[in-house]
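Yeah, one chain of the complex is gone here, protein chain that is, but the others are all in their spots.
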Amino acid sequence: MEKRVTFSSTITGLLFVVPMLLLIFVFFYWPSAQALYWAFTLEQPWGGGNRWVGFDNFSQLLSDPVYWGAIGRSMMFGLSSTAIAMGLALILALLTDRELRGHKIYRSVFIWPYAIAAPALGLAFRFILAPEAGLLSIINQVWPGLWNPALDGKDAMIAVIVAFSWKYIGYNFIFFLSALQGIPRSLTEAAAMDGSGPMRRILDIQLPLVTPTLFFLLVINITESFQDSFGIVDIMTQGGPARATELMVYKIYFDGFKGLDYSGAAAQSIILMLLVIILTIFQFRFIERRVHYK
Amino acid sequence: MAPISIRDVKKSYGKTPVVHGVDLEIESGEFIVILGPSGCGKSTLLRMVAGLEEISGGEIAIDGRVVNQMEPRQRGCAMVFQNYALYPHMTVADNIGYALKVAGVSKAERSRRIGEVAKALSLEPFLARRPMALSGGQRQRVAMGRAMIREPKVFLFDEPLSNLDAKLRIAMRAEIRRLHRRLGATSIFVTHDQNEAMTLADRIIVMNAGKVEQVGTPEDVYNFPRTRFVAGFVGTPAMNLLEGRVNEDGAFVYDQGRIVDLPQDAGQAFAGQRVVLGVRAEAARLVSPEAQGALVATADFIEELGASRVVHADFDGLPFAVALTDSVRLKPGDRVGIVIDPHRMHLYSAETGAAILTPALAGTNLAHA
């Protein structure tokens, strides 16, 4: 879309955009370029600058089972939390959209989880899911030792997935509900006149019409699961036990800032950035084109 | 093919009433047009018949069965929506056939009937397309097809032509009329366009502010408007309405003190009352300003309607339209004389707006009848 009426004074125009350009140059492009540089070099142990090592950092990473473990866990974490958060949000949005009694309450409350900082809900869930106190401790009273996220990697993974999904139910709910409310009322009415009941309308009319939102959220959720998970993991498990919840961003943080392996962390960053870019392009190129009706 | 009875039907949203007690008997196979300005409650009334709105009071019966508590799908009505409400993710064929699919009609039977409907509406070349790839007129026909395929007892139309351009609207009007003749289903058609109402309706219902103003054939509604509102709403140009009072001599005096003679006995009957004098443009004619008994006005502008011409005159600050039959040469600013045919005058009570004298019944005093 283009404006018919425009201003031609180049200098004024540039002045308006320069602050933004400066910021993204300093905090986005320069660091990204530097990461690229680091990813292909190795810092010398006794100073003396960086040495060009080509793809060494990458091949070292990609041959490291620990790194593959982090990728696998990130995928596992991303896909399952996305499935839970989107599935529940979609159901709740569909039902809220029916405008049954009290729908204003649902519409408000289901959004709240998204307002909570990831680390704050991490701490809350750490307590709720703690093996010796909180809510789930009851399980251990009945079956001692069944649930212990502090020791059992599987339990820890379940705990972070639950916490993350809980927050993103709120986020997905907002988008699903707004998409559903964007469906013209007359379509629902026409379908009702055509003889279909509420359930049938959900399947035949509403679900097909929110597929664009569905795919959009799919990509956003997976990307967010890479980044927003950090606070939850750091507060709940710190990647443990025994790396069971060490996700990609957490590993970057750990290697780069605790282990001070900048080159390795930079190479991991590059891989993660590529992954996110591919997902985004996938969304723009493929999905946006396939499922738009308007 | 079902009669519809609407008995004292009311609708209110919370405390705001929008339809105040409508009574209407619609015969089987009749084509009814509900005409009125926007916000008069005409769409709400239609939607209550369809089952899309709860009925706040009164009763609607279709084919003898009270349907107040029935869901839309149980009522046997089909509806064409203003914005067509086509399912954007389905092809034309799927759109038309959706009702049958829901009803569990077999695939073969479905495609046979879709084919029939598509043929009747010349939609065959577009069956595989999505609605967004269609023109406005084609979408409109798909919406018609979707309603037709169910062979409903009742057809409901909610301003279905208002999104089309003028030419297409006229063509679709003819098409709807033709379909109605062929299918014979009882139809209710809501519009704010009086031309649509005039050309389509067996009977017109004129609504205003949630009330029915008049029910009648198009001729009735045009020639004998029963209320001041109908007089002012129906007809192009609208009826000239002058508010004034009837003096002791039985002549109409409007506010500037000018006098129009009324038919003898009518004038006497209403002496002393405040009334509104209604005159259709064609019930007045232009004469020389000097002619005896002529009302003098100034020509304001001349509206060329193709087949006819209308002079809009300035009548002491009030607009007054006069139809021109012959090729009188006039230019804006000319002084003209206007003579009103006393047998074609309408009188409305200034207080209630109800007709107290109509031309066909000239001399009959409705108020006393």
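By letter and in written order, the chains are A and B; residue numbering begins at 1 in each of them.
The rule is short, and it goes like this: contacts are C-beta pairs under 8 Å (C-beta built on N, C-alpha and C of every residue); 3 or more make two chains touch, one makes a residue touch a chain.
Basically, contacts and distances are computed from a predicted model.
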**Q.** Omitted chain, identified by the protein name its UniProt record gives, among "Methylmalonyl-CoA mutase", "AzlD domain-containing protein", "sn-glycerol-3-phosphate transport system permease protein UgpE" or "FtsW/RodA/SpoVE family cell cycle protein"
**A.** "sn-glycerol-3-phosphate transport system permease protein UgpE"
Q.
Looking at the full complex, which residue from A:Ala120, A:Ile158 or A:Leu207 touches the chain that isn't shown here?
A. A:Ala120
Q. In the complete assembly, which of A:Leu14, A:Val66 or A:Ala242 touches the absent chain?
A. A:Leu14
**Q.** Positions on chain A contacted by the hidden chain, ascending
**A.** 1, 3-10, 12-14, 16-17, 19-21, 23-32, 34-35, 38, 88, 91-92, 95-96, 98, 100, 102, 105-106, 108-128, 130, 132-135, 137-138, 140-141, 166, 169-171, 174-175, 178, 188-189, 192, 197-199, 216, 220, 223, 226-228, 230-231, 234-235, 249, 252-253, 256-257, 262, 265-266, 268-269, 272-273, 276-277, 280
(Q) To test your reading of the contact rule: which positions on chain B touch the chain that is missing from view? (A) 51-54, 69-72
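Everything below uses one rule, namely that only the chains that are shown with their structure count from here on.
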Q.
For a test of understanding, state which residues of chain A touch chain B in their complex under the given definition.
A. 184, 186-187, 189-197, 200, 204-205, 208-209, 293-294
Q) If you look only at chain B, which of its residues touch chain A in the complex? A) 50-52, 71-73, 77-79, 81-83, 85-89, 98-99, 102-103, 130, 132, 146, 150
